[in-house]
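One protein chain is absent from this view; the other protein chains keep their places.
Coming up: chain A.
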Amino acid sequence: MLWNLLALHQIGQRTISTASHRHFKNKLPEKHKLFQEDDGIPLYLKGGIADALLHRATMILTVGGRAYAIYQLAVASFPNKGDKKQNTTYSHS
């Protein structure tokens, strides 16, 4: 029983130590070639279609969000035009 456990332990160790070599190939040469290409594409779009999608999504969300924030500010600035039915008055005694 113990011998089996020991053998399992050794196999486990061996598998773990070679796993990183198996799963991760060095893709740097390809990356170097891709990002050093003299094609005039800006860096933040140079990675391909995913870059463009992410950039567009970020722009839409930030610019759209800015408009929404200004809108909310406008709504908050004029409480009578909002949904409140009563005026809240604060008296200082």
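Definition applied: a residue touches a chain if its C-beta (ideal position, glycine included) is under 8 Å from a C-beta of that chain, and two chains touch if they have at least 3 such contacts; residues count from 1.
Operating definition for what follows: contacts and distances are computed from a predicted model.
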One chain isn't displayed here; going by UniProt, is it "Small ribosomal subunit protein mS26", "Vacuolar protein sorting-associated protein 16 homolog", "Cytochrome c oxidase subunit 3" or "Eukaryotic translation initiation factor 3 subunit E"?
"Cytochrome c oxidase subunit 3"
When the complex is taken as a whole, what residues of chain A touch the one chain not shown?
17, 20, 24, 26-28, 31-32, 34-36, 38, 42-44, 46-47, 54-55, 57-59, 61-63, 65-66, 68-69, 72-73, 76
